[in-house]
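Handing you a structure now.
Missing here: one protein chain of the complex. Every other protein chain is in place.
The letters A, B and C name the chains in turn, as written, and every chain counts its residues from 1.
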Amino acid sequence: MGGTIRIAVLGASGYTGADLVRLAAGHSNIEIAALTANTHAGKSMASVFPHLSVLPLPDLTTWESVDWNGVDAVFCGLPHGTTQKITASVLGTNPGIKVIDMSADFRLRDPQVYAEWYGHSHFAPELQDEAVYGLTESYRDQIRTARLVACPGCYPTAVLTALLPIVSEGLVDSSDIVIDAKSGVSGAGRGLKQNTLFCEAGEGLSPYAVASHRHAPEIEQELSRAAGTELLINFTPHLIPMSRGELCTSYLRLSAGANPAMLRDALKARYADETFIKVVDEDVIPQTQNVRGSNFVQIGVFADRIAGRAIVVSALDNLVKGSAGQALQNMNLLFGLDESTGLKQLPLFP
Amino acid sequence: MGGTIRIAVLGASGYTGADLVRLAAGHSNIEIAALTANTHAGKSMASVFPHLSVLPLPDLTTWESVDWNGVDAVFCGLPHGTTQKITASVLGTNPGIKVIDMSADFRLRDPQVYAEWYGHSHFAPELQDEAVYGLTESYRDQIRTARLVACPGCYPTAVLTALLPIVSEGLVDSSDIVIDAKSGVSGAGRGLKQNTLFCEAGEGLSPYAVASHRHAPEIEQELSRAAGTELLINFTPHLIPMSRGELCTSYLRLSAGANPAMLRDALKARYADETFIKVVDEDVIPQTQNVRGSNFVQIGVFADRIAGRAIVVSALDNLVKGSAGQALQNMNLLFGLDESTGLKQLPLFP
Amino acid sequence: MGGTIRIAVLGASGYTGADLVRLAAGHSNIEIAALTANTHAGKSMASVFPHLSVLPLPDLTTWESVDWNGVDAVFCGLPHGTTQKITASVLGTNPGIKVIDMSADFRLRDPQVYAEWYGHSHFAPELQDEAVYGLTESYRDQIRTARLVACPGCYPTAVLTALLPIVSEGLVDSSDIVIDAKSGVSGAGRGLKQNTLFCEAGEGLSPYAVASHRHAPEIEQELSRAAGTELLINFTPHLIPMSRGELCTSYLRLSAGANPAMLRDALKARYADETFIKVVDEDVIPQTQNVRGSNFVQIGVFADRIAGRAIVVSALDNLVKGSAGQALQNMNLLFGLDESTGLKQLPLFP
Partner (left out) sequence: MGGTIRIAVLGASGYTGADLVRLAAGHSNIEIAALTANTHAGKSMASVFPHLSVLPLPDLTTWESVDWNGVDAVFCGLPHGTTQKITASVLGTNPGIKVIDMSADFRLRDPQVYAEWYGHSHFAPELQDEAVYGLTESYRDQIRTARLVACPGCYPTAVLTALLPIVSEGLVDSSDIVIDAKSGVSGAGRGLKQNTLFCEAGEGLSPYAVASHRHAPEIEQELSRAAGTELLINFTPHLIPMSRGELCTSYLRLSAGANPAMLRDALKARYADETFIKVVDEDVIPQTQNVRGSNFVQIGVFADRIAGRAIVVSALDNLVKGSAGQALQNMNLLFGLDESTGLKQLPLFP
């Protein structure tokens, strides 16, 4: 296949929306049919994101005014709850549209868990059933035939790519997983908050949402499935003074007979044929600088000095593989394209 | 033309070399035949620049061991003086090679001026005569048929794209040009210097090389040609706590009858058909964030509150349009390709 | 004198207010009687500024609820217009209070000029007449006996300390002064604005308020007085990715017979006995890193390569000598204390 895919991006005034536009502009098969941002409707995209002013782009509009019959795929980067509300309407107008959600609205299979963490009942439980979790490397086949893809959060992508193969092979004690996560400030979005001002976030560092971050249940859902048993994780994110990038350091207790090299080997075997997941050798240390602006994940395994323990480090760009890039990767699957189309951009360093 | 161009990159362990490799990897016609870095010969490029580890690349070697008959174009990112020394040897082995120099070795037409600013006599004055100054938008026709292209410095590119059309049309007093320049730290290179350590350059700002920066004579050479008279400029660079990006604020005295709108119109007319030079409207302020990682230049004109004066602001990425990107743009010309091949990467923001 | 001075800080939830509290806490004669922030009234200062949680401080309150009879000096860090409105009321309750305004409300002697730049008529023109401009080194004697001190803006402090001695001695052409100013992000305050988010301001740089910044008329007012003639300046500020610090690069045309060394000598002579103004030798380059967190100003003079021109660079911390520090310096004068009391804190580097 090689026809034109007409896309709409809902929530195009956020960082994720902008990064999707950046990537889509380099995709040979995409035509951007609509960009929405209800609070900025009527403005040019260039006025909201001057770095995109070199592109010919449609003006921002409301999602209600999009002509859905002229759209093949819709990327949703909306506040939580919103996509649940509008998807039925969109699909009612054009049932052939592929919905690629970058929000949390369809990630949690259990609507009870959703309600617990997001503070309201799920607005579209009937759609939840057909949603496929969009961790591309794990759900590739299901994504190909899906209509609604729920792309993972940035932290879950970093953690799950690193831990799923290890947990599913029983190499570690799944009841003792400690994840110390670090994210650049763009993960908090473009909304105005005091703690993301330059003077507040710069030259300093702090944990946030300690043991209460909404990405924890999402990670647990997938790790539990891999482990074959319900598990809880210790997950603590930290805000780091950089714009992009995310790094998760996972502290693991090895199963009897396992050792760090076996973990590395399992990861290398699992990802040998993957384009975007790179398992590094023993002497290489993952760092966010190595993946900035790209769709790559870098994973490293280290022996702990305590016998029977290992440390796994994974790094990605939260706006790319952690959001817009993986969404585009999934779109490629949905339309039968080579999975890496539009995603070959290399990391930007320095 | 669409054949494969085999390139060598000399000085591939520097930031400019790495950015050239990044861009070249996305160029449909390029094959990287050799990467040299004499102090790192034998190492893999991935060990020197881990962000490029996803590419299949030749190991680093010495420039002396390159097989020049297997090379169509050589990009030189070497310390000053070095390219002067080796170019004759390279061309002696393979006279058909196109030499694209990113250093200062062939930028100054007058070897006396070179000697004055670089502290040694020019080592290849006979080659200087055939060198074409690689400011693409100004020397496009000459570059197409050149064998040796001397790409401008980052500051000259930012200043000259903004001022050449204005000066050549006589819109400003060419004897009263004050340029306050600001650059990210990557402009200082990857060498180990105390003032480019994170703790020294971070959270602070200072001028450097006040009224004595080596890019001043280069700017003067080209502005003098445009003005039709020898001129001197006031040029003061500042080191800014960011990795990439360069912004020059030029303070100009208008010629009788001129006004800021006329400057803007002259720039817009001059660059109407250019892919990479963007003159913004009155209400838009250029910023380096808008061009980061890309080959674009953004130029804005502002009225001063003092009658008869104007302010011109130009921003670019010092490693791309300021170095590797413009070098690649020139290579495209040398080989008859579309000038923007491999250079369509959009700015990365945030 | 050495008694206790009871102070109130109005607008204590802003960066300037917080820095005043930081400095006041180290001042041997100060007792903090009241902290106001009308939108945060009732909160503890520690909840608004956790770095001050180690101090015993009164809770935030409204300015209306302050007991003015228990206050000797009031520092005002309020939005413009507000101090004009409340000062008469404060002084009506307690005519002995010293008012030290850190806003722009009383800086411009001509209420017409104030109205032109701030968009509303001056609310207290009768008080304007008694206001003394609080550039300590220039108005020391008048400040000592004042009741209302209008502390200069951060940019005016940096520019005026550097240029007043030069202009007043006629060493430069006062009709040709170009000032390129650079400021850290804290200069924009703690209010929520998109352009001061970490992801927007970080890793990039841009001019703002080009030729229209409200500090320009203030600089012109004082330079005109020094020059003995009305003058206009070219003043263009830039936003730099750092929290604190300000550096102004002034491009000057020398008067006949003058040279850069004469400028440096004039500055050195003028400031020989000053504690906080440091004129550096020819081989030293001012940088904001050298004054961060302190009340010092660093000034350097450089010859331009164009004969008859010079470059003067001045650096300070915008929140200290540019605001709270100078306000405290003025309070010391008002109460007959040693001028440097509470201000001996050294720069923090790195």
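We take it that contacts are C-beta pairs under 8 Å (C-beta built on N, C-alpha and C of every residue); 3 or more make two chains touch, one makes a residue touch a chain.
All of these numbers come straight from a predicted model, not from anything done at the bench.
Engineer: Tell me which residue among A:K182, A:R264 or A:K278 touches the hidden chain in the full complex.
Structural biologist: From the options A:K182, A:R264 or A:K278, the contact with the absent chain belongs to A:K182.
Engineer: Which is it among B:K43, B:H80, B:R109 or B:R190 that touches the chain not included here?
Structural biologist: B:R190
Engineer: Identify the residue among A:A188, A:A226, A:I240 or A:I299 that touches the chain left out of the display.
Structural biologist: Touching the chain that is not displayed is residue A:I240.
Engineer: Considering the whole complex, not just the chains shown, which residues of chain B touch the missing one?
Structural biologist: 15, 185-186, 190, 192-194, 196-203, 241-243
Engineer: Touching residues of chain C against the unshown chain: what are they?
Structural biologist: With respect to the unshown chain, the touching residues of chain C are 15, 18, 22, 25-26, 49-55, 186, 202-203, 243-244, 278, 280, 284, 287, 289-293, 296, 344-350.
Engineer: What does the interface between chain A and the hidden chain look like in terms of residue numbers?
Structural biologist: Contacting residues on chain A, toward the hidden partner: 178, 180, 182, 184, 199-200, 202-208, 210-212, 216, 232-234, 236, 238, 240-245, 247, 249, 251, 285-289, 292, 302-306, 309, 311, 313, 315, 350.
The criterion applied here is as follows: only the chains that are shown with their structure count from here on.
Engineer: Considering only C-beta pairs in contact, identify the chain pair with the most of them.
Structural biologist: B-C
Engineer: How far is the middle of chain B from the middle of chain C, if each middle is the mean of its Cα atoms, in Å?
Structural biologist: Going by mean C-alpha positions, chain B sits 39 Å from chain C.
Engineer: For chain A versus chain C, what separation do you get between their C-alpha means, in angstrom?
Structural biologist: Going by mean C-alpha positions, chain A sits 46 Å from chain C.
Engineer: Would you kindly tell me how far, in whole Å, the mean C-alpha position of chain B lies from that of chain A?
Structural biologist: 36
Engineer: Could you tell me which residues belong to chain B and also touch two or more other chains?
Structural biologist: 202-203, 243-244, 287, 289, 292, 350
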